[in-house]
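Rather than the whole complex, this shows some of its chains in their spots.
Each chain carries a letter (A, B, C and D) given by its place in the written order, and its residues are counted from 1.
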Amino acid sequence: MSEKKKTTMEILREKVEELLRTDRLPHVWCPGCGIGIVLNAFLRAFIRAKMDPNKLVVVSGIGCTGRTAGYVNVDSFHTTHGRAIPFATGIKFARPELNVVVFSGDGDLFAIGGNHFINAARRNHDILVIAVNNFTYGMTGGQHGPTTPTGAYTTTTPYGNPDRPFNIPHLAISLGVPYVARWTTYHLMQLQNSIYTALHRKGFRVIEIISQCPTVYGRRNEMKNPLDMMEYFRKFSIRKDDATAEEMELTYNGKIVVGVFRDVQGIPTYEERYEELLRRAQK
Amino acid sequence: MRIEIKFGGLGGQGIITAGYITAKAAAIYDGKESTFTQDYSAEARGGASTSEVVISDEKINYPQVINADYLVLMSQSAYRDYLYKLKKGGILLIDEDLVKPDERVKDYKVYKIPATRFAEEIGNPIVANIVMLGFFTAITGVVSKDAMWKAIEERIPKRFLEMNEKAFIKGYEYGEKIKGK
Amino acid sequence: MKKLAENKPPPKKRGTVKIIEERCKGCWYCISYCPTKVLVVSPKLNEKGYHPPELKEDPPNKVCIACHLCELFCPDFALIVEEIK
Amino acid sequence: MKPGYYFWSGDIAVAEGAIFAGCRFYAGYPITPSSEIAERMALRLPQVGGKFIEMEDEIGSIAAIIGASWAGEKAMTATSGPGISLMNENIGLAVMTEVPIVVVNAMRGAPSTGLPTLVSQGDFMQARWGSHGSYEIISYYPDSVQETFDLMLDAFNSAERYRVPVMFLLDAMLAHMYEKIYVPPEDSVERVERKRPTKPPGEQLIYEADEDLIPPMPRIGDGYKIHASGLTHNEKGYPELTPQAQERLVRRLNEKIRKHQEKIWKVEEYRTEDADVIVVAMGSNARAVRTAVDAARNEGIKAGLLRPITIWPFPYKYIEKYSVDYIVAEINYGQIYHVVREYADNKVELLPKMGGELHTPQEILHALRRYKK
């Protein structure tokens, strides 16, 4: 069998292995945690895109998702909580030829990191943001966060969550983000394809992935084991690329509208606008 | 008298709960002093799990196990990682299906129980830790049977109490039996 | 399941699955979402105490069709699907 | 909580101690090893009619409790080193505008993200110097779950009495460790309430200090037309951007604590009377020292333990009191060590640990053995 020509999928799988710091596996994530699925999809999309891994930089904040940076076998940074985006901004702005990806969690990106998210989106830095939304702060034991649905039970909402969550795609669109999509971890191929597309786009690109945290979220919200959450995603997701802002809203154990909500090209990135400025300054 | 107990196993086996219950039983229901500490490390999620209990009649200073008097193990990796913590001549309690001791055990008194198997028989492997607590209570007498049960009762959701009671008694009786030997 | 599979013609593509057991955490996505249901829970426990899957084929129909779904679902990079035909 | 015995972790004791002390407002952002404080507060505050809110970050959290304190509540937040590093600016605001708040720091391995679940004592100096400028705050640090509960009352009382942020130190060991604890009857303790203005609105200057250097604190909504600003201000609370106003204000802010420091100081002296060598240790790290001191005494070494419970203002007179050699055992690379050196007149030795574990009794004993005669 060793002489047989390898299929695309086999080669993909091999390259996935190369892009992992396998000396660190098994990883820290819990049984059935969706983050690994997202990482898998990301690596495959990246491999398919045939981009140079030496130019890929993965920047994470702190959190379970934030541990991603520690498993990708490329230049990778596990920064401080909430600061992945400005850290990545520094890298990208200093060296625009690098391919900069921020891979982090909902709390990291939208709680403590919210300000950097909106301002980087506004400036349209050429950065791809993989936002793993598991409705909670997994790393610290399952408190509620800015994406926890109203009514959900977490360690800090024993009486049900009184907060209203962010509508991430709507927020991103209001900031002029050129590429906005949402998937769940059940959408293996759509997610992969979406990342693949996004890798080829320019500007601030945001992909929200609804992911399961069975350990600290699922078990408090009627989804005791990993499969329950996956089944929830399978049954309650609806693809709708032209969804309205209201449709994009997420409710407690309610339906999940997924799709590519925005994909426009030609908006100049911050880095492009700065190139121009440099030309002006130097003449 | 300062007594040190260390529990070891895997995430999901209730190692933390076992330690907590033991310590609380001693402190609240036996009226002694106790400290309960656990390994919180993130890496432990789904991996190794361990907890420590110190019991004394007086105020406890150093709160962690230095030289365990008792070591309660429910996985092979725990055996590998923690055996050194047991003082010479100390008492080792193991789930006999999950821990295969090597020649080093000759320095210790070893008591074995198929705790997980018993638990499965009772209906759920999840109560293996409670079987073990019953066994521990019987073998060591460090905590009174009453106190231990009260601490379990207080901790476990009502609807699971019956199963846990069975588990506790099973372990306790098995311990009583073994101890005689 | 078995019945259904038997009525179908044998699949064109065939595969086998290498399981890196020490990476597996027993979420069983692979088992649940395998279209031909050829993955089952292994009685073995790995070092971390999980039951990995194992491949249990029942040819000609209940076989691995190298769809790679398990590989994509596995959050732990524990599966390698190899195509054998 | 009904009076009686409980089996609690340090984190739970913080939360219950705070509620017992009258705290009815908590704003926070989770972080190991303090998250269980928030979780307990989320459960318990609503039961007693209090307010719990999880903010978007630590900066928002401290800003919210400063606001709530002006609104009249006893308010607190809890975090760990990284969170304190972010709160520093608004600790300065609370100092400058004299707002009673309690900020809990459950210290974990540092610098940076460090060792999130493991013990450290790396934030002593930060507690005192973390914000810009010269200021004094009050800081307590208990060594057991019981003392944690009890000391929370002191923390709130001091915050209210001196109108100052209190930094309550804890460590990852104490935060997560369970011990038996006794909750006394509700009315068995004294709860301090901040001094209220005695003059009616209009006559009361918002920042007019009494002889104790502390101005009474009006509550929002009571007609006092409060104005508070982080800028250098005069007795009206109005910005006055002159060296003279700065001199008056900042000197008072510092002196109001120094003046009362002897009342604020809490120190445990264990077998120090006749000691030749005294170990200075704090928090959960002091527990092993007690054992080691006993062991040393058994070996004929005259050892003692000096445990500052009030870390800031540092109870330096206790150091000055003894003309002995000091060993400072702390889980950092030398912090209180420098302070002790400043006040000691004999040798001072540092027994450092970078973090992750307590000193063991053996390690302390080993160091003490050099004093065997």
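Operating definition for what follows: a contact is a pair of C-beta atoms (placed from the backbone, for glycine too) under 8 Å apart; a residue touches a chain by one contact, two chains touch by 3 or more.
Not measured: the values here are computed from a predicted model.
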Total chain copies in the file, per protein type: A x2, B x2, C x2, D x2
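By our rule, only the chains that are shown with their structure count from here on.
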Pair with more cross-chain C-beta pairs in contact, given B-C and B-D: B-D
Between chain C and chain D, centroid-to-centroid distance (C-alpha), Å: 57
Distance between the centres, which are taken as Cα means, of chain D and chain B, whole angstrom: 36
Separation of chain A from chain D, taking each centre as the mean of its C-alpha atoms, in whole Å: 39
Shared-contact residues (touching 2 or more other chains) in chain C: 25, 48, 50
Contacts with two or more other chains, residues of chain A listed in rising order: 29-31, 139
Complex contacts: residues of chain D adjacent to chain B: 5-7, 32-33, 116-118, 172-173, 176-180, 284, 287-288, 290-291, 358, 360-362
For the chain A and chain C complex, residues of the former touching the latter: 1, 7, 9-10, 13, 16-17, 20, 22, 25-27, 29-37, 40-41, 44, 188-189, 192, 226-227, 230
Chain C to chain B touching residues, read off their complex: 25, 47-50
